[in-house]
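Worksheet: one structure, shown below.
Of the protein chains in this complex, all but one are displayed in their positions.
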Amino acid sequence: MNQFSFDSRLKNILIGFMVLGLVCLGITFFVDDELHTRFWTNYLHNSVFFTGIALMSLFIMAAFTTAWSGWHTLVKRIWEAYSLFLIPGLILMLVVIIGIWGHFHHLYHWADAEAVAADPILQGKSSFLNPGWYTFGTLIIVGLWILFAVRIRQLSVDEDANGTTDYDHHRKIRIWSAAFLPLAGFSSAAVIWQWIMSIDAHWYSTLYAWYTGASWFVAAMALTILTIIYLKSRGYLEKVNIEHLHDLGKYMFAFSIFWTYLWFSQYMLIWYANVGEETVYFLERRENYPVLFYGNLILNFVAPFFILMRNDTKRKYGTLVFTSIVVFFGHWWDFFQMIKPGARTTAMEALAHHAGEHGHEMIAHGEMGAHELPFALGYTIPGFLELGTMLGFLALFLFVAFDRLSKASLVPKNDPYLAESLQHHVEIHGEEGAH
Amino acid sequence: MSAVVSPIREPLIEGGKSYRQITEDICSPTESAPNVAWIVAFIISVAALAFYVFCVVWTVWVGIGSWNLNRTIGWGWDITNFVWWIGIGHAGTLISAILLLFRQKWRTGVNRAAEAMTIFAVMCAGQFPLIHMGRLWLGFFIFPYPNTRGPLWVNFNSPLLWDVFAISTYFTVSLLFWYTGLVPDFATLRDRAKGIRKNIYNFLSFGWTGAAKHWQRFESLSLVLAGLATPLVLSVHTIVSFDFATSVIPGWHTTIFPPYFVAGAIFSGFAMVQTLMVITRKVLKLEQYITLGHIESMNKVILVTGTIVGVAYLTELFIAWYSGYIYEQYAFYNRVMGPYYWSYIGMMSCNVLSPQIFWWKKMRRSIFVTFVMSIFVNIGMWFERFVIIATTLARDYLPSSWSYYTPTWVEIGLFVGTLGLFFTLYLIFTRTAPVVAVAEVKAILKSAGDQYLEPNARHAAKVVKEEVETQA
Partner (left out) sequence: MSKENKDVLYGLYDDEEVLLKAVDQANAGHLEIMDVFSPFPVHGLDPKLGLSESRLHIAGFVFGAIGTLTAFLFMTWVFTRDWPIIFGGKPYWSVPAFIPITFELTVLFASIGMVVTFYTICGMAPGIWNPILDDRITDDKFCIAFDVTGSEEAEKEKLKSFFTASGASEVNTKTI
């Protein structure tokens, strides 16, 4: 079957999960502290995570197109569908923006005018870290990504109907893809700094944007594998064979290692040089959030490395599904540990400020992060409410993706590389024969 | 039966070659006497190499004082050259290993020469850490060996020692990888040769027969070596970057260094491959194996990596400001506006701005532009290392010790001399071994030879028809 039909049963299941997510968010809101920190961090965490997956899907597609990969042609409709989640992603981020302007949340230390007035470092950054730039940057940059996603999708769908043998559509897709790559390279860093890195407003790391991007990349690969296997189990995508999955598995494996490489580079350099302003970030996480800190490495490096090292585990549905779930959850966990500790500290300071003098005991922990923070569900580790919220966002993501997927044929009929992708099982030796 | 190849792919082997012609075209340069151009080039290279030996002896005899380093600028041309060479030595393994993961078939045309270049470049790079110790004969101190001083071990926590391990491992693995690929081709040369040459090439080919089981193991070996070489090639320049980034010197201690050094290394490596390939394909008449398509693909890699490096430069500048740390901010102000501003301009214009002309297909496919650009990038990447090393050191924490540095003739001589070493080795390589991987090119002939273009495209159309349209 080349035409995916988004049946009502699947819709209902996904809507059910979305309701679950909303309920979880709602409960979080009411059991929360007076600043609703847990609610807002959960919201930001999932919005950023899934918007990033949409960005990376577009990036993967653009990179593969530019590099003449060919083999991915049968899979590309899934990435097109994912990339269109950028539109709801922007809406989700708009809520965060409204929250900044309306002072509904204390996610960002720099958004608190009083805190900035008393803090020369934040003042130094205030021409970048301010609500205006946050709004403008998000709108312009995500807006540009949407422009590329929509345009590439339009060309690709139009190729199905009007594609000719001079492959004019493909030529245009290639131009848009090539132009997107440097754009994504520059702009993703800017939003990552604002959305996530500025939560720990004093801290900085030049590698951070690339590290975050790698995390999104692996998550996007894992979700792609899961979606393909689900669609295959429903009888779609029958031409996507184990060779395609093997390749995607290789990407998941390779980029898990690449993510680890970036993690290590960032951690080791900061650990080694031991500059106080930088070390505080990891010290805080290692001392107060050990489960997050070490769990991150186990989920995202140890598990995929040892499971996917063998060739046959990348060629079996069971191990692929298992690893994809672990890794997808692992990178969600990674974003959790990027966002929660910093936002929690900011909130504690703000709460202490609200509570007056005696509240300062709560923030005795202060800048250096050397003091112990008590265990708190939803911060020290994700709780059930976080898991429910994640499932809700995942369902929303898949709902949008499946809806888009049902609007066009699963097989891009007139793509010049279609035949190569169909014959991918022959390719296996092309790769080995290369050396 | 023909292969299934997309109609929009370019052929990678032109001229309607047969297997026999491939053997003939690639092997024959090793079987005839060298031409005048080669001899002239060889004499110049050997002269430069001789000058190199002279400069090394001079350095050892007179001492490191014959260089213009001072107590503020403790690393100058020596380490700049080291990083430059080691960066160039990254393209070969990238082409062989990483492009394999990305299924880029065009790598078969250039991988042999690029790997050879890698090995020679790493040899040149390895000279500098040794020479800059001053007392060359104590070089073995860098290895951990049982000794009578305790035994007192080397410092395993030092990035300089990591470098020792990284570079020696990289050299060994690249050599094994390259040589294993050469073995079947040496057998081809052996079976064409007579007399003493037959004996020599049999020695070099280890008695290769081409049996099916051997080919199977050979492929398995190549695949695993490629898998190992991929993280290895990343690790080498990463560890070189650690030499700087583990310190607390503003401008050196920045977390983006590892991936940014790797991107820069690939960038400069490809530039050097282009410099060599543009000449080699012409002189050895290999234009049908190293086609304009190959050149264009490599120019695209240069554009991509040049832009990645550009992203990294701007990230560094931005985060220096963002950090709010005045020394960090000054370090970057000094790079752009300080006494060595000209090297920053050289770096930016050669590495980031000028490669942007490769957005135009016409430029990517122009031999002349490619050659000029490859030289530009080589210069730009040298400047990058000079900016990082000398510019940063020239302005340290203590203004009274601020300094300026220009090299002496010895330092320049050492650099020019390693170019002599590099080209001497490369010229010998082009005369003794097949410059293009013969067996590999044969293996892709049916999918990428220009005479198969049309049948393959027809086959592709048929596949689409059978598998998709009949279903709909």
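Annotations
So that you can tell them apart, the chains are marked A and B in the order they are listed, and the count of residues begins at 1 in each.
The criterion applied here is as follows: a residue touches a chain if its C-beta (ideal position, glycine included) is under 8 Å from a C-beta of that chain, and two chains touch if they have at least 3 such contacts.
Since we're looking at a predicted model, the values are computed, not measured.
From the options A:29, A:230, A:271 or A:322, the residue with contact to the unseen chain in the full assembly is A:271. When you scan B:28, B:155 or B:406 for touch with the missing chain, the hit is B:155.
For chain A, the residues in touch with the chain missing from this view are 264, 267-268, 271-272, 274, 429, 432-433.
With the whole complex as reference, residues 1, 18-20, 23, 144, 150-153, 155-159, 161-162, 165-166, 168-169, 172-173, 176-177, 180, 183-184, 187-188, 190-192, 202-204, 206-221, 223-225, 228-229, 231-232, 235, 239, 242, 438-440, 442-443 of chain B touch the missing chain.
Here, only the chains that are shown with their structure count from here on.
A separation of 34 Å divides the Cα centre of chain A from that of chain B. Residues of chain B touching chain A in their complex: 3-9, 96, 100-105, 107-108, 181, 219, 222-223, 226, 230-231, 234, 238, 242, 245-248, 253-259, 300, 304, 307-308, 311-312, 314-316, 319, 322-325, 359, 440, 443-444, 447, 459-461, 463-464, 467-469, 471-472. Put simply, chain A touches chain B in their complex at residues 2, 66-71, 120-121, 124-125, 128, 165, 167, 170, 178, 181-182, 185-186, 189, 193, 202, 204-210, 239, 250, 254, 257, 261-262, 265-266, 268-270, 272-275, 277, 411, 413, 416-420, 422-423, 426-427, 430-435.
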